[in-house]
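Some notes on the structure that comes next.
Only a part of the assembly is drawn; its chains keep their places, and the rest are absent.
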Amino acid sequence: MVYLTRKAEFSASHFYHNDEFTAEENQRIFGKCNNPNGHGHNYTLEVTVKGQVDQRSGFVVDLKQLKDVMNREVIEAMDHRHLNKEVAEFRDRIPTTENLAISIWNRLKPKLQVAELHRVRVYETPDLFVDFYGEE
Amino acid sequence: MVYLTRKAEFSASHFYHNDEFTAEENQRIFGKCNNPNGHGHNYTLEVTVKGQVDQRSGFVVDLKQLKDVMNREVIEAMDHRHLNKEVAEFRDRIPTTENLAISIWNRLKPKLQVAELHRVRVYETPDLFVDFYGEE
């Protein structure tokens, strides 16, 4: 059993706002992330899959297929997008790094074959990242 | 004569659009950067100053003053902002990395004392950066 991780990057903008909060609550809880003009990030995504090594190829997963799934399900959907306005699941969920990791897990999980999804890590900045393992 | 460089980071969103271009030109020239919803980046800024080393302090510049000027003139003005909508000089200039470097030079140049501004470097992503030395 080995674990293989592939990185990719995408750029997106977002802002944090909950209609159920008062303006004062939104400001206190979200600070300058509440600015409705939005701000952006270069996100780094790490996708880890696990499985047995195929003895004939030496691979745990077809790297090209993994790259294609990551590109189609995540990069094309999110790169150079405004997460709140252009990515369906963030119309009514706040696009925090936590929710972004869960969203990416849900997008990738049904599309991966052979190897099993183990972890999704999302860096919002080099100093802040979130891991999701599919745990309830 | 020594050169001292200090890094800082900020997050912002932007998009590229020139009203004088046709829609087709905007799309061809700017590609997915033309999306009016904007997208974002973690920018890294490197500011280099040069000067003689003060024999009494061993410093070429007061680091705290340099940090304060960078924070006040650049970080506070641009971090968590939408460059097109919230930074004055980009209302009628396209906020490319090239123009961002020039803009930051113009903001810092008149505020630095003792040490002389030598170079402004702006990374849009880890793989793309622009340098400006104040050359016409």
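As written, the chains take the letters A and B, and residue 1 is the first residue of each chain.
Throughout what follows, contacts are C-beta pairs under 8 Å (C-beta built on N, C-alpha and C of every residue); 3 or more make two chains touch, one makes a residue touch a chain.
What you are looking at is a predicted structure, and each value in this text was computed from that prediction instead of being measured.
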Full complex copy count, 2 shown, is 6
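We adopt the following convention: only the chains that are shown with their structure count from here on.
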Between chain A and chain B, centroid-to-centroid distance (C-alpha), Å: 28
Given the complex, residues on chain B that touch chain A span 9, 11-14, 32-33, 35, 37-42, 79-82, 85-86, 125-126
